[in-house]
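Of the protein chains in this complex, one is absent; all others appear in place.
Every chain is named by a letter (A and B) in the order it is written, and numbering of its residues begins at 1.
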Amino acid sequence: MKHKTFFWFMIPSLLAMLLFIAMPIVSVLIQSVYAPHEQVIVEVENCGPFGCETSTAVDQDATRELREAEPLGRFVGNDIYTDRNHLATSQVGAAWSSSTGIGDFISKLLNLPFYGALLFTLTYTAVVTPMALLFGFVIALAVNTLPKLLKGPMIFFSLLPMIVTPLIGALILFWMIDARGVLGSFIQWIANDPDLSLKASTPLTWAMLMVYGIWSSAPFAFVVYYAGLQTVPDDTLESAMIDGATPFERIRYVVLPHLLPLTTFMALIKIMDNFRVFEPIVSFNAAAHAQSLSYFIFNDLGGETQLLSSSAATSVLTIIGVSILLSPVLVRTWRDYGKS
Amino acid sequence: MAVVQNKKYSFALMLTWAFLVVWLLVAAFPFLWTLWGSFKVEGDFFSKADWARALTGELTQVETGGVFTGAGYEGAWIKEEFWKAALNTLIMSVCVVTVSLTLGTLGGYALSRSTYRYAFWLLLIALIFRAMPPITLVSGYLLPFYEWNLWGHLPTAIIVLVAINQPFTLWMLTSFFKNIPKDLDESAMVDGCTPFQAFRHVIIPVMWPGVITTGLFSFLLAYNDFAVTAMLLSKENQTMVPKIASFLGTTQTKGNVMFAVSSVVSVTAPLFVLVLFFQRQIVSGLTAGAVKG
Partner (left out) sequence: MYQFKKALLTSAFLLGGSVAAFAASCGVDSGRVNIVGNEFPAIQTVAANAAKCEGLDVKANLTADHQKINLAGMQGDPAEYTTAIIANSSIVALMNGDVIRPLDDLVAKHGQDIPKNQLITIDGKVMAVAFMANAQHLVYRKDILEELDIAVPTSYEEVLAAAEKIRASGKLQNPVGGAYKTGWNLAQEFVNMYLGAGGEFYKPGTAEVAVNNEKGVEALEMMKALSEYMNPDFLTHDSNLTSDEWEAGNVALMNMWGSRTGRLMDDEGAEPVVYENTTVGGPLTVGDSGKRATTLWWDGWTVAKNISDEDAEATFVAMKNGISPSILDDETMGQAVWMIDGYQPAPVNQGVFDTIAAGAAPYPMLPYHGLLHTAIGDNISDFLQGKESAEQALSDIEAAYTASATEKGFLK
């Protein structure tokens, strides 16, 4: 296709992305290297319904001058990226030199918010992505064996975890898994431990979040794989059968290779979504046990005082993290791109 | 020999079906439980004393006189005017799907037909764009939107959702268009069509399965979105999901929680119909599209 034609076809889509994604990303980049001005603090007397007290406030007149002189704020370079609430370079260095052993260093490292969150996020991504794909694949294979009449309803029920709004997780699932909820009681009965609570221990909370992650994202993999199964060429399957291949061998040598490109596509999307895991942490009130980079952003923006530069820096770190995780898949796609 | 193999197969088949029954329970149980519980009072459905109360409805009996109550639905739809939010959601979802697919098919077609490297880079950048946490994007929009008086209107939320979803749409549609043989539109152009005419007369008639699948994902996104709609819409333009969130609020008021539960059921019901209606298209669309990468 000619450059000009290509351009005209692309322009509406490009414009939308440029305005609403690219420009905000640029402004986020700028915001992450500029911090608010130094605040001039003055002592003041505050009075209210509960009496008067001496307190402090920002001297607006003095601060306004600073603000007008440099409207973007003060340039701080990578200070915010390296501060204690992000990469914490100096704290990591100090922990390294003061540690008695590798175990001590790791526990000091994980006490820093960024690295603690990274551990959870990476574990979550590493567990949920393949499990959801695998689970979706198995469901798709199973549904494919059903008689035609049952296929329809089965597809539709299998999609439920994906289409029910995540708010339901906030409310109903959270209650169901409570120690006295219907699922919580069921798990206690299975584990034969009447005091078991999923929400009280870190390993169980992690497990719960991951099970939720798999539950809610398996349907996406299922639909895509199920559709993929319909395109496996019949003649290849038949010739494999004639050669005496067992059903397992047929899946292994015929179906799986056929579905590989599809797996790449879904892995890309799912790694990205899982790395940004956020909703289940908030919905299950799990922040005591598990945090993620997206949760930090939420926290920075939702506090009494918003930390815009900090949230901007965390967002940039998220994008970098996703790019690193995706790079193997992207390199593959890059090689394949010219071929088709 | 054949008998042995048959036995093996039927055992495998039974195993598969047993697995499916378990999966069916796992997938549908929370929703069915909610459906049942939406006809109870809060004290039963969220009972901390005994979960079985959600089944028996003791407090429902005491507080309303019957085992089932429609109070949640009545409160949400009539008292709290949930139908307004439903209308807004309908408008928004239809617009998001239409606009998103219009932009996406044009762009996706171009990307699939370009042999230059920059097409790949465009796709790649689009994918990286998708890595941006939506919450950062939304908080970045606030100031300019307020400044230019764009905040609070449905069209603003629609265009933002379209833009945020554009990378996914482009990827999906590009891989779909790649599976439509190039000969089709190339021969049309040899016959004297402009590229746009070729797209219009040759591609559009055969693209529907893939478009419908992509459209369904766009629809779900718009329908279920909370991050964008909660922050960018004013009260009168509120859609269903933020409305449900407002039933819960920071300070839960008696009864309102059940409004939220019944609304969650109400929100999901139309999706059932939609999925049932389009389920064949989802499957056939993907069959023709993303499957071959």
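Operating definition for what follows: a residue touches a chain if its C-beta (ideal position, glycine included) is under 8 Å from a C-beta of that chain, and two chains touch if they have at least 3 such contacts.
Remember, predicted model here, so these are calculated numbers, not experimental data.
J.: Of A:44, A:150 or A:191, which residue touches the hidden chain?
T.: A:44
J.: Which listed residue, A:78, A:98, A:239 or A:306, touches the chain dropped from view?
T.: Result: among the candidates, A:306 touches the missing chain.
J.: Which chain A residues touch the hidden chain?
T.: Its contact residues with the unshown chain are 35-39, 41-51, 53, 55-58, 60, 63-64, 74, 76, 80, 83-85, 91, 111, 113, 178-179, 195, 197, 199-200, 202, 284-289, 299, 301-307, 309-310.
J.: Using the touch rule from the top, list residues of chain B that touch the missing partner.
T.: So the residues of chain B touching the unseen chain are 41-43, 46-49, 59, 63, 139, 142-143, 146-147, 149, 151-152, 230-231, 234-235, 242, 245-246, 249-255.
Just so it is clear, only the chains that are shown with their structure count from here on.
J.: Could you put a whole-Å number on the gap between the CA centroids of chain A and chain B?
T.: About 18 Å separates the centre of chain A from that of chain B.
J.: Once bound in the complex, which stretches of chain B touch chain A?
T.: Against chain A, chain B makes touches at 9, 12-13, 16-17, 19-20, 23-24, 26-28, 30-31, 33-34, 37, 46-51, 54, 102-104, 106-107, 109-111, 113-116, 119-120, 122, 124, 126-133, 135-137, 139-141, 159-160, 162-164, 166-168, 170-171, 175, 178, 195-196, 199, 220, 224, 226, 241, 244-245, 248, 257, 260-261, 264, 267-268, 271-272, 275-276, 279, 282-287, 290-293.
J.: Any idea which chain A residues touch chain B in the complex?
T.: The touching residues are 1-3, 5-6, 8-10, 12-14, 16-17, 19-22, 24-25, 27-28, 138-139, 141-143, 145-146, 152, 154-168, 170-173, 175-176, 178, 180-182, 184-185, 215, 219, 223-224, 226-228, 230-231, 247, 259, 261-262, 264-265, 268-269, 272, 275-276, 278, 293-294, 297-298, 301, 308, 311-312, 315, 318-319, 322-323, 326, 330, 333-334, 336-338, 340.
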